[in-house]
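Scroll down for the structure; my scribbles are underneath it.
A single protein chain has been omitted from the complex, and every remaining protein chain is retained in its original position.
Chains here go by letter, A and B, matching the order in which they are written, and residues are numbered from 1 within each.
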Amino acid sequence: MSLLQIKNLSVEFGNAANPFRAVENLDLSVDQGEIVGIVGESGSGKSVTMMAMMGLLEGQGRIVADQLEFDGKNLLTISPKERRKIVGKDIAMIFQDPMTSLNPSYTVGYQIMEVLKVHQGLRGAELKARALELMELVEIPAAKTRLEAYPHQLSGGMSQRVMIAVALACNPKLLIADEPTTALDVTIQAQIMELLVNLQKERNMALIMITHDLAVIAEVAHRVAVMYAGQVAEEGHVPRLFQHPVHPYTEALLSSIPEHSKGARRLTTLPGIVPGQYDRPKGCLLSPRCPYVQERCRAERPAITPYEHGAVRCFYPLFDKEAQ
Amino acid sequence: MANVNTTSQTVAANEDPALSYPSPLKEFWSSFKQNKGAVAGLIFMSVVVFCALFAGIISPHDPLEQYRDHLLTPPSWAEGGVSQFLLGTDELGRDIMARLFYGARMSLLISLMSVLLSLIPGVILGLLAAFFPKVLGGLIMRLMDIMMALPSLLLAIAIMAILGPGLINAMIAIAVVGLPGYVRLTRASAITELNRDYVTAARVSGAELLRLMFVTVLPNCMAPLIVHATMSFSSAILEISALGFLGMGVQPPTPEWGTMLSGARDYMTSAWWVVLMPGLTILLAVLSINLMGDGLRDALDPKMKRAA
Partner (left out) sequence: MFAFILRRLGVLIPTFFGITLLTFALIRMIPGDPIEVMVGERSLDPVMHAAAMKRLGLDQPLYVQYFDYIGKLFHGDLGASLKTQESVWKEFTTLFPATLELALCALVFATVVGLLAGVVAAIKRGSIFDHGVMGVSLTGFSMPIFVWGLLAVMLFSVYLGWTPVSGRIDLQYDIAPDTGFMLIDAWRAQIADPELNAGAFKDAIMHLILPAIVLGTIPLAVIARMTRSSMLEVLREDYVRTARAKGLSPARVIFIHTLRNALIPVLTVIGLQVGTLMGGAVLTETIFSWPGIGKWLIEAIGRRDYPVVQNGILIVATLVIVTNFIVDILYGIANPRIRHAK
């Protein structure tokens, strides 16, 4: 029994006459203690999937799924009130830009204590002690004085640490990190990533790491899902997926990283751009850009199909290359 | 020969329709007409302007003529109304419709003049304040702060108290009241533009001060200025009618919308049309201009779009 089980999830935006599918037929499962990476270009539906699962789309997107379960609770039929007992407590999320993700009008301490008050009913000295403990947990120096600081008085790295403290306040079973280091300086990025991974190990929680940085995934994740235009193109275990990509998109993605294309004279790139709202192809979404495209790819959409090391959404997966 | 032909055809066929830019005016209009309120406002104001321009032709009566037998006649559709006076008559037996038509002349003329009278010095002062931020700019802005400290109507009244009532004085008073808005707006947008590279480029290539001010910088500040001018036109109508209502604006018997209301208070119980007709006219005119201003802002300034 997985901690998080998503089957056939689709999220649609826009009006009925002019719908835009941000996420299409997505399957994903995450077990306790597992780090799952989701990679893909901007707009490939990574964040939307997670926001839909947490109920953060606020009625803007239409969510359809065969199954959307967390910890045995059906998130599709759950009442908003019940959902709020899970969100922020058992599922927590940290975001891309820590500088804008904290409320400028309240002190850091207030924003940490707020979660503890709402979800755990802590009060008074106990509340304050726990907030301080959390600040120390995320390795914020001079934690006591920083509790009184306002977000604009903190650096980006410090702010992200505070966000992590807020997220970990109620010992979540699942932490979603949505590009947690993208907005930070390079030196700080490694620190934050290390902190996240250490905390994950320590508490044996599940961690979903959304990113477009393949190097990060290769380093920390157990499993990875590659998304393209709202669909999961390929899913598999690390490091095998990096060594033997079977979806043409994954292959292209990997060959665009310098480390993965040693010896090649130039980095290869896919021609064209990700299809938008109006130019989604009838067949496979990658078909206009795919170097291996066949007649069938242009006519039909492939379904995601499991194979022995994962799952792939392609009529002609690159198993032969693997054999070579 | 044939070869050339084919090439030109290919070029024409490949031309992306999205890449052929519409003229700015056309683009503006297609954006403006999407805003239904703005179009409605434009239509109503066109009617008002038409009535003002051709008041002499379309007006059924002389606005000053007093029909002694028809004092306070209700509008034609109401009980006791006469078809001769479509919107009724006032306490002196003058036709309200004729007075509204001629009043439109007064209101539009005064508003237009006062907008021009504050726009031109306002833009010049604003540019000066932006180009010489240290001493002159500080001085100008402090002066504007002082003018802004007084409620606009009170300032207008104070000026009227000095100058005495009358048409020209009302124009001046309203123009003075509107001045700080233009100065601040021009200064703010000019300062933003001054930091842009194209201004530096013009400076480096030796453009003289006046050229920098009026040819390089000013055209790029026009969008917010046009919107502000539209909006201040509506507040000018409000202010001139308020002055008229208080008996400090245009003097009777000259017809002006606000002046028409100054005596109306006494007839509230007996003759509602004396209050309602000029009142609604002022409201609709101001509303129309504000709607147009909203449409203008959306069409002219994409940055401000959907912000308000």
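Just so we're on the same page, a contact is a pair of C-beta atoms (placed from the backbone, for glycine too) under 8 Å apart; a residue touches a chain by one contact, two chains touch by 3 or more.
Note that the structure is a prediction, hence the values are computed from the model and not measured.
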* **Displayed chains contacting the withheld chain** => A, B
* **Touching the absent chain when the full complex is considered, from A:65, A:86 or A:297** => A:86
* Structure fact -> Given B:153, B:167, B:188 or B:226, the residue that touches the chain left out of view is B:153
* **Sole residue of A:42, A:74, A:103 or A:243 that reaches the chain not shown, by the stated touch rule** => A:103
* **Contact residue for the chain not shown (choose from B:39, B:86, B:226 or B:275)** => B:275
* Since one chain isn't shown, list which residues of subunit A touch it in the complete complex. => 54, 56, 58, 80, 83-89, 92-93, 95, 97, 100-106, 114-115, 118-119, 150, 152-153, 163, 166
* To do: Against the chain that's been left off, what residues of subunit B make contact? List them.
  => 142-143, 145-146, 149-154, 157-158, 160-164, 234, 238, 241-242, 245-248, 258, 261, 264-265, 268-269, 272, 275-276, 278-280, 282-283, 286-287, 290-291, 307-308
